[in-house]
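Worksheet: the structure to be examined is printed underneath.
With one protein chain removed, the remaining protein chains of the complex are shown where they sit.
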Amino acid sequence: MVAVQMQDDLRRVLDDDGKVLLGAKVPQVSDEMLHKIFDTMMLTRIMDDRMMRLQRQGRLGFYMKSIGEEASHFAVAPLRPSDWVFPSYREQGAWFWRGYSVTDFVNQMFGNEKDPVKGRQMPVHHSANWLNLVSISSPVGTQIPQAVGAAQAAKIMGKDDVSMVYFGEGTSSTGEFHVGMNFAGVWKSPCIFVCRNNGWAISVPREKQTAAKSFAAKAVGYGMPGIRVDGNDILAILQVTNEAIERARAGEGPTLIEALTYRVQGHSSSDDPSVYRDPKEPEIWERRDPLARLRGYLKQRGLWSEAAEGEISERHNQAITDALAAVDTLGPPPVESMFDDVYEHMPWHIAEQKAWVMSQERTKSPHYHH
Amino acid sequence: MVAVQMQDDLRRVLDDDGKVLLGAKVPQVSDEMLHKIFDTMMLTRIMDDRMMRLQRQGRLGFYMKSIGEEASHFAVAPLRPSDWVFPSYREQGAWFWRGYSVTDFVNQMFGNEKDPVKGRQMPVHHSANWLNLVSISSPVGTQIPQAVGAAQAAKIMGKDDVSMVYFGEGTSSTGEFHVGMNFAGVWKSPCIFVCRNNGWAISVPREKQTAAKSFAAKAVGYGMPGIRVDGNDILAILQVTNEAIERARAGEGPTLIEALTYRVQGHSSSDDPSVYRDPKEPEIWERRDPLARLRGYLKQRGLWSEAAEGEISERHNQAITDALAAVDTLGPPPVESMFDDVYEHMPWHIAEQKAWVMSQERTKSPHYHH
Amino acid sequence: MPVMNIIEAVRDALRTQMRQDQRVVVLGEDVGKFGGVFRATSGLHEEFGADRVIDTPLAEAGIIGAAIGMALYGLRPVPEIQFGDFIYPAFDQIVNELAKFRYRSGGQYPCPVVIRTPVGGGIRGGHYHSQSPEALFIHTPGLKVIAPSNPYDAKGLLLAAMRQNDPVLFMEPKRIYRASRGEVPEGEYELEIGKANVVREGSHVTVLCYSGMVSIAEEAAKKAEGQGLSIEVVDLRTLMPFDIDTILASVKKTGRCVVLHEAPKTCGFGAELIAAIQERAMEHLEAPILRVAGLDTPFPYTLEHEYMPNADRLLSTVRQVLEW
Partner (left out) sequence: MPVMNIIEAVRDALRTQMRQDQRVVVLGEDVGKFGGVFRATSGLHEEFGADRVIDTPLAEAGIIGAAIGMALYGLRPVPEIQFGDFIYPAFDQIVNELAKFRYRSGGQYPCPVVIRTPVGGGIRGGHYHSQSPEALFIHTPGLKVIAPSNPYDAKGLLLAAMRQNDPVLFMEPKRIYRASRGEVPEGEYELEIGKANVVREGSHVTVLCYSGMVSIAEEAAKKAEGQGLSIEVVDLRTLMPFDIDTILASVKKTGRCVVLHEAPKTCGFGAELIAAIQERAMEHLEAPILRVAGLDTPFPYTLEHEYMPNADRLLSTVRQVLEW
């Protein structure tokens, strides 16, 4: 898992310091896009840090970091706004890239009255229909056949939108992975499958998820191309997703991308990886940090300065601080709202329960924190 | 699908007439075993014919033929009695090979008082725990992870038994196929997966089940060997299953076998294939009939005579006639028995329902036929 | 008005709506060229093409998962699950995804998928071609559950289902797919979802039923009539949300009630009806509400007619309630 450099089926453009590898083809990416990716990757990392700190302070119920895996989030970068994205729970960068605001993000964490999903779901379960970012759910893998359905719907409706779906390597063990991949293969749906192989599914290492040589190899069973890419190499990510999107849009069908990366921290704020893995393992991967590599590349291209990074960092930190300050003034969603959206129109039995609950003594939700 | 001869990844030993192909390695099979296979294959075909005729006469509720696919049933031939078999619904030959009697078979068809499963399930849903043949269920694919569990249990308990599981190519699309194959790969379970690729899943042709090059190719995704074999070539079947069983018993793990064959008739007695497929298609395959090819091979080896075949045919027909005659004297299972076996000991609520039903006017089951 | 059976009425509803609304697509196992194992979609593939009448690989989780994605993107999928007994591989997609999409996204993502599936026994189908799983879905907030008993209702309710914006489980009574015949208007009409139908008025006892059991109740009511016993038969038609007003009105009138369904008794929908009625109308009840239901065993093969409720059992239970 560690010896990434030695795997010759792996697409790479940058070395671990962010230098372009000898003979590597650099994808066409505008400086503007590179800047924006760097900026958004910074935001992602800063947000992770801030949220995790809040969680440790007991102010937030739950959080899931993605540190070390952020490059894979930008597989969405070459998409058009009209394309659809079906995320799992660990691609914060994809949300910010598409325009999800720091305020929405923070409000969702708190499940407060401004939470776009009205306090209905746990932290990190976003939804933004105005960005074609589909509601995240906890059961892993369910989004995979859904993404295929959306891709196929576009095709049926004569549009050239594509779908992109994210999931972890552990999730490739689910039945949903199989049925989704298989439908896409048969239907030639314009769907791009991004498997973030971060080495771990909670405490279970990837060797216990599959005996296949790689996750990309699974594409063979579905008659689609499977590509392994260094998931910490932003240029390689952009290269392979560009290709996959082009294929999909041209009607040539789906692609499976395995982004080889590493879950540097615990699975979530509830996890303690020291129980099940060697604390040395993350250290090796930290040297391959995607943000540092992008920074290295930008430096070489003369696109980076300490001042600029300082400005980015400050701006994002400030935005988060502002959003958190606003949070202090926000309460939970109104109790009445708990009964909305089960159906389009409230049926009698829910109306009855609502009336009853509202007539009862109010429960003060013991864990609604500011 | 038709051009079997041209597929070079396909294991074959016999040509379409039953002659050994130039350079083919003939597996070690005793004359006795060949005789027994021929005998059992004859029984399978005769049984199919007789049952289907009964069904057409309205005496039987339902039937599923396997004509043209019988060679694949004898993948079980190299197994030991202590090995376990998880069949689907279309491997009659496997049951007879292991010692399931004509009488049991016929009684199961009628769901009568002598039915080994007590009239609980539809025709062709056998169960024979004394032969390590596991109860068939209609939901396809469910037996696949179960077979892996049994195989793994043997390993855990330090026995060298193996499991063999049958399913159709359509069933490879289910989530259960994936999770079963994947567990077996990771666990290196002694499990042999036999995919009967008979070209059709009811009305759906194999091209609509997968975009993979073959079903055997799916093994790549699970880190196990996948072997394509001419499913109408009994010697090739014995060869590949021998190899797979040896590997499994030696602790080298699972194998996926795709037996390429063809569903010559309708899916079941309820089906009408003329609605969805070219009636010429089966004709081509009839020329590749596994029974005729085995007969051809036996002839060449001097192991066949018309008289012997006549005897076999007569013996089996007589056994079926006898079993059917006995059926005429048998009634349905007693109504009381309907309440047994839900649990080991009958709980109060079922006892109460039993008492109530027995106190009610008896319903004469309108479709209990003799 | 043309006379149709239930299969024809379902097909007519699908065809009518597909002609009107380009967004409606049908998908499932064998629904294409073959027209479905019960032929409910026969002719649709020819008329609307393979893009809108889609044969899928054999995977119910894929059928429903894909249908969800299609609905999110803007289609109106009407997936078929070949038998109700095979809906369980899609259970997670239905109860954790489809049912909760609107709610969990704060109303952002409605998910209008209408799942059609044949249910019920009496066709010599044994364990796996006979089940009645409605209770599992009624217990799942976010789903509507519809269970028509005749061609007229089937068409009107299916049309209504395809024109509203919530996920629906549409259960079709396969035993009487062809046996139940009746006049069905051509073209469009809708029956209101959530409204029961008093198919037969009576004064002594109310029988609540739905799907394949309605004809059994009617048969019993007819028999009873000769014996001076007046049974009111209420066909619930929609099980979620069920029509509490019609139910209460009838039970208050008769003072007695029996619930009839095919699914196993314990924790079946009958239990909910009883609980809901006694919560609201106990003072009107002159006897306990009893159930005639499927037995708490898996569905058997040979003895299926001993397993299933029938008119005699219903009448004997009605008498028990009357004599209480």
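Each chain gets a letter, A, B and C, in the order it is written, and its residues are counted from 1.
Simple rule for what comes next: a residue touches a chain if its C-beta (ideal position, glycine included) is under 8 Å from a C-beta of that chain, and two chains touch if they have at least 3 such contacts.
Bear in mind that the values here come from a model prediction, so they are computed numbers and not experimental data.
Seen in the complete assembly, the chain not on display touches A, B, C. For the chain missing from the display, the contacting residue among A:11, A:125, A:155 or A:263 is A:125, taking the whole complex into account. Taking the complete complex into account, B:183 is the one of B:38, B:63, B:100 or B:183 that touches the chain left out.
Within the set B:64, B:77 or B:154, the residue that contacts the chain not displayed is B:154.
When you scan C:30, C:92, C:235 or C:262 for touch with the missing chain, the hit is C:92.
Residues 85, 88-89, 91-92, 95-96, 99-100, 103-104, 127-128, 135-136, 138-142, 240, 263-264, 266-272, 274-276, 278-280, 282, 285, 287-291, 295-298 of chain C touch the missing chain (whole complex, contact as defined above). Of the residues in chain A, those that touch the hidden partner chain are 61-62, 110-112, 115, 119-122, 125, 137-140, 170-171, 173-176, 201-204, 208-210, 270, 275-276, 332-333, 335, 338-339, 342, 349-350, 353, 357, 360-368. Taking the whole complex into account, chain B touches the unshown chain at residues 84, 86, 115-118, 120-121, 125, 127-129, 134-135, 137, 139, 142, 144-154, 156-157, 161, 163, 175-176, 178-180, 182-183, 186, 340-344, 347-350.
Here is the rule we use: only the chains that are shown with their structure count from here on.
Greatest centre-to-centre distance from chain B is found for A, with centres as Cα means. A straight line joining the Cα centres of chain A and chain C is 40 Å long. The set of chain B residues touching two or more other chains comprises 173-176, 208-210. Counting only residues that touch two or more partner chains, chain C has 56-57, 59, 61-62, 89.
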